[in-house]
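The complex appears here without one of its protein chains, the remainder shown in place.
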Amino acid sequence: HEEQLIFERGRDAACGVDLPAPDSVATRLGGMERNGSVGLPGLSEPEVVRHFVRLSQKNYAIDAGFYPLGSCTMKHNPRLNEKMARLPGFSDVHPLQPTSTVPGALELMSELARWLMELTGMPAVAMSPKAGAHGELCGLMAIRAALEARGEAGTRTRVLVPESAHGTNPATAAACGFTVDAIPATEDGRVDLAAFEAKLGDDVAGIMLTNPNTCGLFERDIRKIADAVHEHGGYFYCDGANFNAIVGRVKPGDLGVDAMHINLHKTFSTPHGGGGPGAGPVVLSEALAPFAPLPYVTSTGGELKLVEDEQSSDADPFGRMVAFHGQMGMFVRALSYMMSHGSDGLRQVAEDAVLNANYVLASLKDVMTASFEGPCMHEALFDDRFLKGTGVETLDFAKAMIDEGYHPMTVYFPLVVHGAMLIEPTETESKETLDEFIGCMADLARSAKAGDKARFENAPELTPRRRLDETTAARKPVLRWTPPAPAQAAE
Amino acid sequence: HEEQLIFERGRDAACGVDLPAPDSVATRLGGMERNGSVGLPGLSEPEVVRHFVRLSQKNYAIDAGFYPLGSCTMKHNPRLNEKMARLPGFSDVHPLQPTSTVPGALELMSELARWLMELTGMPAVAMSPKAGAHGELCGLMAIRAALEARGEAGTRTRVLVPESAHGTNPATAAACGFTVDAIPATEDGRVDLAAFEAKLGDDVAGIMLTNPNTCGLFERDIRKIADAVHEHGGYFYCDGANFNAIVGRVKPGDLGVDAMHINLHKTFSTPHGGGGPGAGPVVLSEALAPFAPLPYVTSTGGELKLVEDEQSSDADPFGRMVAFHGQMGMFVRALSYMMSHGSDGLRQVAEDAVLNANYVLASLKDVMTASFEGPCMHEALFDDRFLKGTGVETLDFAKAMIDEGYHPMTVYFPLVVHGAMLIEPTETESKETLDEFIGCMADLARSAKAGDKARFENAPELTPRRRLDETTAARKPVLRWTPPAPAQAAE
Amino acid sequence: MRYLPLTPDDRQQMLGVIGAKSMDDLFVDVPEAARPANGKFDEAFDLPPHQGELEVDRALSAMAAKNTSAGSVPFFVGAGAYKHHVPASVDHLIQRSEFLTSYTPYQPEISQGTLQYLFEFQTQVALLTGMDVANASMYDGSTACSEAVQMAHRVTRRNKAVLSGNLHPHYRAVIETTSKFAGDAVEALEANVSGKEDIASQIDGDTSCVVVQYPDFFGLIGDLADIAAAAHAQGALLIVAIPEIVSMGALRTPGDMGADIVVAEGQSIGNALNYGGPYVGLFATRQKYVRQMPGRLCGETEDVDGKRGYVLTLSTREQHIRREKATSNICTNSGLCCLAFTIHLALLGEKGFTRLAALNHESACKLAGALEAVSGVELLTPAFFNEFTIRTPKPAAEVIEALADKGVLGGVPASRLMPGNDAVSDLIIVAATEVNTDQDRAAYAAALTEVLS
Partner (left out) sequence: MRYLPLTPDDRQQMLGVIGAKSMDDLFVDVPEAARPANGKFDEAFDLPPHQGELEVDRALSAMAAKNTSAGSVPFFVGAGAYKHHVPASVDHLIQRSEFLTSYTPYQPEISQGTLQYLFEFQTQVALLTGMDVANASMYDGSTACSEAVQMAHRVTRRNKAVLSGNLHPHYRAVIETTSKFAGDAVEALEANVSGKEDIASQIDGDTSCVVVQYPDFFGLIGDLADIAAAAHAQGALLIVAIPEIVSMGALRTPGDMGADIVVAEGQSIGNALNYGGPYVGLFATRQKYVRQMPGRLCGETEDVDGKRGYVLTLSTREQHIRREKATSNICTNSGLCCLAFTIHLALLGEKGFTRLAALNHESACKLAGALEAVSGVELLTPAFFNEFTIRTPKPAAEVIEALADKGVLGGVPASRLMPGNDAVSDLIIVAATEVNTDQDRAAYAAALTEVLS
């Protein structure tokens, strides 16, 4: 069955809800009544349910299979967290109802903040950013605000970003008015310390560094880098996307970090939901804490207070990043996750995530090409050298995995190696699953080397759709359904 | 991926729950401690979730596609009903907590009973039967109890059951100590009135009749049959499996019925759940009402009371059919369904169900063979005459439908026609869906007639499993997993 | 109406294809007597019209809010149904459309999901009870027990059942009702909270089976080996009914002690209290009796490609094939409830299930200690799992009501289930599970002290 669009299936007279007819009250719309129909299709509830159930069946998901997507931390999403987030006391409260009627909401935010600060060893956290990239923006704004307070915002305009960084890092720095200066990587996949030091200067606002980095490696020199940045008057923004590798074992505060966002939808397992919603609280050092944006929750003598405006603030908030207070629904899920694990469980999370990645690395390094020597953190990075001369590209290899029942790893990222394949198993996969996966990858690698190009070029073949024409999609974008022209409709 | 059994996947040390360690309290098990382990496999939560998600993906379901399974009323299952059934006030109350703490539960049962009595035009209802067949048993027990009260239980031992009846009818009569006497059907698919009348006599306890019957037809002579049975001192049990065809339009009480079970999981849409749980309340006539089993809810002056034992009963309950009070969870769903539809919506349910069936019948009668003339009720019955000489059997035809994305219709039932194909579309299918289905059936019929046997013999080909060897399964039943023998385990 | 896809236009078009003028043409066979005057259907039914979700939700939520839910108070009610914590993933998974909205797996090619979990369920039940095989579930524990008696009659070709006096009175009533109409004999002993009863002497050459409960109705546990031997000596079967399946994580299995059929209420694993239903009846027996079992069975087999798969099997026992000669009239199992059972037990596993049992026992031991300490209260159950019986110096029914007024649901007065039996009028059957906290137990003891003072 091909699944039509709802617009192709609906009928004017059908409706999937029953609403009472309005009484004939005189309207007060001031003459602004809508002209004509909206154009929405009418469908009964059974049709809507079936449509979306069928659509869902065209998706891959972590609940249904292994999802070793590097840098995305596709771990198990506990259903307890979903249940907790749906408690009416959390889901059915309004951000602007009197704070006297929501003490439990403030308590939840405050308690989550406590966990985040304790786990990162940082003294403050800005809760409102709605996603990782939003958290980066928050961190850089705090840095810029701190520079402004020092009277150096006009002169310190350069931000150092390693070549291997996520695209959000340079994009965020630019959005915050900084210029971006790339730092090269060394042969062993880490920041080139000499190159980095050479770039330091009075115009440097700070550095944005991911740790563990996007090559799946811990930046050995991170303390030195932090100290050097600080010595030169800059700040250290740490991209926390890979916090899952060290949670419960290493406190970023001990590494000299000034700001770090935490993807609740990665490390703390709030579901990815096909692309969101996420949540990106940002922990801040003493130096940056005063500039944290509005709103925030404070505690005085055990009493929690929501500070929503500058007038009520004792600090120097740099402004506001969102309406309301952040991703409450995600906060509940994350706290439920944290409480379930406890500090012992979270440390085990990091250890098992790292163990799983190293197990994959060790088991596949002879059949694929590991990009760097030594143990990795929670991601194993391979490149396409093992495919040399086979005619099989990284993309083909990834697509062939789909026919084997796996979601592909992250490909072509990080940019510092050729044809990158970044595998992040996460801690919620069993050894059995990894063994099956390793077996499959080894088989594919052998197959490629043996010249079975067809297995790769034609892949995937067992999916609801095969490879799609992305070029035409971008060249002549069709971004919405439009009714067929009358002539066609009459056919 | 082949999905292993949990027993093949589990590890001793793994566990999908976290329970606190018991304190060291002295046990009081009186020396009855378990010897040795249970033998259950250990799995983490992510593994369990993935296992059952993957299993679910091997199932067909009404939410995912058309399910024209005759006599099963596979209609849309509204999620509102699921939500209501999970309200803690309904789902988290114990059947034996003081009735003073559950007035809302008694109210719900009483309100559902009121709807059932009003819709059927009957003065009483026994709520506790747990399924349709259980309801049949309840009805026949009530009949037997009434006969006993008349002193005729010993003599009236024969129950008349049409050939076309569901298997549960004769099985129930037998379980209740009656002998079963089959009534033949006429050419037009209904009870042979003459044959029926010839069978009446002093030893007849009653008749069990399905109406609309299993051929999808309304028993035109039902009133005459009821009167004749009554004249001869017997009772009329009506199998209510097909109530969906007449709900809101015809009251069984007006047809002379003495007892009729109602499958809440058919007409009132509580989900089939892969085979249960169902619920089968039984409406009763004045004659049978006093014998309704324990427990039941009565109302005196607006006050509801739960009667659980003979001592407290003003009537003559024939006994008890279940521990506790029946399928409360199903009651909530059914009442939610009824309230949502109202009397107008329920009548429309019946009309649309009948309309959809007749539309299928009219659209396919030229390419398949309709078993009987004239309009049908909510099911369209075909037989295999159109397949004559094609080498394609009804079963093959059904299996070929699977590859087209449909659940097969009911096949080889009722027994009164050869190679029966019983199609029940229900009212929750759209005309578009029916048109697609009709097109597919016509195509299959043409294909069979054109000699494309392979399309049928090899079907299904696109399913998680192809045709299974049921003969060996029955001959050498393997009904549970057993650990592999040590030698194999060592391999 | 939101659930009905046909539009007025659709209906007109379809009537045209059918060749009918109106809907009434399709109901032409309905006798005049069953048609409302002037076709006014609305007047024929004293029922309200359709309502939106919001209105239905409000009305039913208001009804639900009138009930005291188990989770909202210190809760100790058992006697056949138990309050346990069910992991959130269980309810999530059973609501998946592919499980919730599928039919009985008669088409195995597109029902392997249901069939495989039934196979896993059957294996779990066999392991828990210590038996060879189990079926794919029955309506609940009580009907399973009655079906077991019928099965024993078929196996032994006798028709007298002997019931322990400490069998759950509801289970006894269901057996008696079924037997009465089937023409079978039942001999039931008197209830005895001490557990002392001479069943052996009731067994004779006409006896098809002995039915005992384990732990018994009063919570008492005792060795069943002697009863098994006595039954077997007379050619009768031993049927053991388990009201609280969690007990199998701590206790010797009936299979170990010689039971021939074990039935159980499976509600405790995976299923909510639901005011009594739906629940899930477990049914296990020895391999040699498998063809006399009632209910659905799932079996392993292969498909035409040689791949392992599952089918419903031995259906020649069943009503849709055998009609009046079937082993039971049963036609439904408790599908979704056994799925919940299977998932919850899979989550528990060996470690979790045995620990859950230990926690239940611990909770009951602590509670027994707390209640024993209340002046005037006597603990009557020397050996128990998670349920026991106390004697109170006031009538038990009044005590329970008084406790309820204080917000404690303290158990079941035996008199509720055995009305007219004066010997039990001062007995309360008290259950404790892993959900009870120290505060709950303290609240019970305090409230009981007040009530009895």
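Should a chain be cited, it is by its letter among A, B and C, assigned in written order, with residues numbered from 1 in that chain.
The definition used in the following text is that a residue touches a chain if its C-beta (ideal position, glycine included) is under 8 Å from a C-beta of that chain, and two chains touch if they have at least 3 such contacts.
No experiment lies behind these values; they were computed from the predicted model shown.
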item: Chains still shown that are in contact with the chain withheld from the display; value: A, B, C
item: Absent-chain contact - pick from B:Glu45, B:Asp192, B:Asp384 or B:Glu427; value: B:Glu45
item: Of A:Gly206, A:Pro290 or A:Gly326, the residue in touch with the unshown chain; value: A:Gly326
item: Residue numbers in subunit B that touch the chain omitted from display; value: 11-20, 43-47, 49, 53, 78-80, 82-83
item: Missing-chain contacts mapped onto subunit C; value: 2, 53-54, 57, 85, 87-88, 92, 95-97, 347, 434-435
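Just so it is clear, only the chains that are shown with their structure count from here on.
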item: Between subunit A and subunit C, centroid-to-centroid distance (C-alpha), Å; value: 46
item: Averaged-CA centre spacing for the pair subunit B and subunit A, given as whole angstrom; value: 47
item: Contacts with two or more other chains, residues of subunit C listed in rising order; value: 1-5, 10, 50-53, 55, 87, 89, 91, 97
item: Subunit A residues counted as touching two or more neighbouring chains; value: 14, 18, 44-47, 49, 53, 78-79
